[in-house]
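Dumping the structure here so I can ask a few things about it.
With one protein chain withheld, the remaining protein chains of the complex are depicted in position.
Entry: chain A
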Amino acid sequence: MLILECPCCGVLADETELTAGGEAHLKRFGPESSDDEFEGYLFRRENPRGVHFERWRHSHGCGKWFHAARNTVTLEVYGTYSAQTTEPPEAIRQKISGVAPGWKWRLFK
């Protein structure tokens, strides 16, 4: 059972306090999008062995959504950060590069 720090209220929260929200940094496609774009947005998800960016909600705490950068194999947590951003903070990306050189993810390196 994971422990993640909620970046909004600062609590080190047990997984039972949290709700998982799937892949982070999805770009929403609306009515003008093509079938492929919309399919990618609605259904296609990363499921990596390794570095991953996820959405979590501190649902039994402050109620806020946040993002977590973590490793699905080693369970290392590289950091948590605000959900109100389109990409992970530079500090977290550097930290990941330090431990997992050459990592890449759908949208970032």
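Throughout what follows, a contact is a pair of C-beta atoms (placed from the backbone, for glycine too) under 8 Å apart; a residue touches a chain by one contact, two chains touch by 3 or more; residues count from 1.
The working rule: contacts and distances are computed from a predicted model.
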Missing subunit (named according to UniProt) among the choices "C-type cytochrome biogenesis protein CcsB", "Acyl-CoA dehydrogenase family protein", "Electron transfer flavoprotein subunit beta" or "Sarcosine oxidase subunit alpha family protein": "Sarcosine oxidase subunit alpha family protein"
Residues belonging to chain A that touch the chain removed from view: 1-3, 15, 21, 28-31, 33, 35, 38, 42, 55, 57, 59, 63-65, 71, 73-77, 83-84, 99
